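The complex appears here without one of its protein chains, the remainder shown in place.
For subunit A:
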Amino acid sequence: MPPIRDKFTIHSKAVVCQDVELKGDITIGSGTIIHPKATIFAIAGPIIIGSGCIIEESAIIVNRKKETMRIGDDNLFEIGSRIECPSIGNSNTISTRSRVHHTVSMGSYCVISPGVLLVPTEDEVLPDYTVVYGPSAERRTWSGRGKVQEADLRKKHADYLKETLPKFNRLRRGDGT
């Protein structure tokens, strides 16, 4: 395997803390917030993260495949979650200490509840509004009621972090700027 060549493209309006581990070809969109101690590894193919995402402490995002890993907008990756999905839509919630395997692709408005281990052996796509919860990774479909309020809350969450994080952390800039 050829050595991984680092190439970080970070939007000027993104907030990426200095203490974040980045490896490989990574693009981070506008308004996305990455807490210290988060890890993003583009081992094989590149990783593209959209705008308005929040990636919390000790969250791990890994791309083991050659193809580009695409993460949409307004997704929340909570503390200690680990994601290897080849593609993720918008407004998903990946809760604390949950783990999603590289066999799973995600639509939009999906919820992976805390501690869920989602590791199917065969490739599959989670349809929009899928909720995976509980120790046996049960699934149900969310009605979507309350999503506007949730989006509003996530936006406020991001706005607050955008203001607070730079006060206590050095920020990382992209290679280009």
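Please note the rule applied: a residue touches a chain if its C-beta (ideal position, glycine included) is under 8 Å from a C-beta of that chain, and two chains touch if they have at least 3 such contacts; residues count from 1.
The criterion applied here is as follows: contacts and distances are computed from a predicted model.
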item: Undepicted complex member, UniProt protein name, chosen from "Growth hormone-regulated TBC protein 1", "Cytochrome P450 27C1", "Cytoplasmic tRNA 2-thiolation protein 1" or "Dynactin subunit 4"; value: "Dynactin subunit 4"
item: Contact set of subunit A toward the excluded chain (per top definition); value: 111, 113, 131, 133-134, 138, 140, 142-143, 145-149, 152
